[in-house]
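Before I ask anything, here is the structure I am working with.
Complex shown without one protein chain; remaining protein chains in place.
Labels for the chains are A, B and C, by order of writing; each one numbers its residues from 1.
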């Protein structure tokens, strides 16, 4: 992707999240939402190197992954509005949605639980032998869950084509990662599984792209899993209702200087700036249209509520 | 401990296990048993550096830890015979027994589950501030359980006075550890928790003692947990009924050259040999007496079967 | 003097009381100390009691529930918080195979005086992984005590009891009731464990409920009273120890039973109450025992779907009517 396209991909996520927050505030989103503002370079960089037949999994903070994977904005809005969306039928909402048609295995609302599942998708890929890869994103805090440990070792031992992306936004909810581990970088744990672990500036979409290209390439050629730790920052609260009193003064302001969109803007000349402004306008229209389309999707029929428990 | 005492401590465990197997074969032990023949230097070396107020936890393969901790042989035999033993009243049997009077938190029959519990004992020790330490033993295979991962990180973050001893006997049940991890040594994982990890020859009781003295000393002075990986070999099957068809020819025979008792015997002069023979005779008598004493302990009263579920 | 406070404030008051009463009580969980708790249950405790008494853990429920057990066995009285009851499944081994077992399996030589605090139930828009009402799993596990407070006062009293007894106790609060205020008796002695409570007397039908379904049952009883159906409403409060006596006595009087819970029907704890009544009150029964519960579906997120499965007062009232007019 060239720069304007990357910007577009990231800005699409940012504006989606911003609109979502507005919809939440105006009462159109019933459940709580976990936004990824500031972390957009990670899903965009990662999904940019993926094929259609690759698998993607994320967490409740995974709207960016869904969007970067090509899941429709209207479908996403509709799902979060509790409407009968074409992706999860209103059953999953913001923190647990998925899109089978995009091989988007989905989000997960249990910390770390998506990693073993992603290992299973990687097992399928390995079994089929077509070089597909399973990419799964978690947060920094998730690295302390047993499920992640088990899945990483399993993937290593079975040489599964899996890439674990750790989005280190230095907080798990309201707790700082430096209080939750005694290592400087979470990727140091990769060595304990005998797999490569790298750290990358998660606000730099090119750096993410490069790191992911390598990790995904490795997995594709049958050399097994790896771990990519992407350093980033949350520009917003853990969830929609988070007042962020625990964050030191100035932290968010400083992060706003470093975040992926600002970074591109800062380096842009007048021509590029104009181009980006146009893109923003296009995205605004795209988002407007998506909200309108979402609102046109009906709420699920309560009569169907007991369907789909079983085959 | 001087050499004869160490030998005695280890031989006591070996002969206990041998007698136990004989009792199993003659039908006096109802459940299955997991023997530690060949691994005796580890509990003996470890418990040798412990205080009365330290805490010890082990696995179903933990008879050696119980004995090294000073739990009575008759009580152990009785417990495994399904009698109303003074330690667990016949409720726990071979794989889950404990002895509150010896601060022996106990064995555990769920792989890895004793490590979080041991962290809790370490929390108590830290809270009390008297320098007590919590030592917990697991097997090599257990390192792949999520509970061990979570507990190690927790202990590291909270600076808990805990020492994790990994008895690497290269098998988990019938599977080789080299097929279950992609690291050469399990202690390499310690770095991922920011704690020290060392490897020691687990058949050399002096080496174990030295490594444990260091790790325990560190914990005692408030510098937090560490991991000691003790390399060893099982001279017997995983459990009493294991035919060991999966073991390569000659493996056990070779192990018998290296095991802790043989090692002392090999280096012994005539005088020491005579001394060790005397010790063996004394232990034989001790074991005989313990079996007799165990047989004198009655079976639990079935009328008490619903007691002790609650306070 | 009773004070008026919200359910969640009553929890906070009980925790303050617990940490105040005993030095060997420690509190831990995710975001409970410095951030004051995800729902404010631990507000001010870190400031007041310090990091030695209340601290934040990594996201490691198995790790820290096991830690609670080990600490309890060795003489402390820990309280561990599971943020949502759904996350208990991540740590189920420590609950079922470890915490529930140790006293029995040691013939009473170890004890595990610990409390696991959690909150449960659906809320609008929450997904299936944040909506469980898992009391039936715990109630089927011998060795655990299980408290489900339905009012601010009980949130206070039952939590104080829980931290005082020598058994492991799960206190499962109701998230949807957190904002509801009530009179809390902060000046009474700690209550003994157990005991259902007859909240409203009536000769026609017995309604047994717990947790969020208690206010729903009371509301239903009010509606029914206007129609001339006089329901007796029992808040079961503790599922273990189970006060079946109170239930049995009531059913012997009314001859009719409706049990209501938010958890899904099949295998819910309502089945246990119904089964006991069908055994022990057989001769007194005048109509079929009835249950009000969610159907057997994972909880959907969309409110229109939630409304189609979550039991409310109206469902209790309907079922009571059917039972009485049977």
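Basically, a residue touches a chain if its C-beta (ideal position, glycine included) is under 8 Å from a C-beta of that chain, and two chains touch if they have at least 3 such contacts.
Computed from a prediction, not measured in an experiment: that's the story for all the values here.
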{"item": "Omitted chain's touching partners, listed by label", "value": "A, B, C"}
{"item": "Among A:36, A:81 or A:105, residue touching the chain not depicted", "value": "A:105"}
{"item": "Hidden partner chain, touching residue among B:57, B:124, B:145 or B:168", "value": "B:145"}
{"item": "Absent chain, residues of chain C that touch it", "value": "86-87, 89-90, 92-93, 95-97, 100-101, 104-105, 127-129, 132, 136-137, 139-140, 142-143, 240, 242, 263-264, 266-272, 274-275, 277-280, 282, 285, 287-291, 296-298, 300-301"}
{"item": "Touch list for chain B against the chain that is not drawn", "value": "29-32, 82-84, 90-96, 108-113, 141-142, 144-147, 172-175, 179-181, 246, 299-300, 302-303, 305-306, 309"}
{"item": "Positions on chain A where the hidden chain makes contact", "value": "55, 84, 87-92, 96, 98-101, 103, 105-106, 108, 110, 113, 115-125, 127, 134, 146-147, 150-151, 153-154, 157-158, 307-311"}
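The rule is simple: only the chains that are shown with their structure count from here on.
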{"item": "Pairwise touch network: line, ring, star, complete, or other", "value": "complete"}
{"item": "Centroid comparison with chain B (C-alpha atoms), farthest chain", "value": "A"}
{"item": "Inter-centroid spacing, chain C versus chain B (mean Cα positions, whole Å)", "value": "40"}
{"item": "Inter-centroid spacing, chain C versus chain A (mean Cα positions, whole Å)", "value": "36"}
{"item": "Sequence positions of chain B contacting 2 or more other chains", "value": "146-147, 150, 153-154, 157"}
{"item": "Touching two or more other chains - residues of chain C", "value": "58, 60, 62-63"}
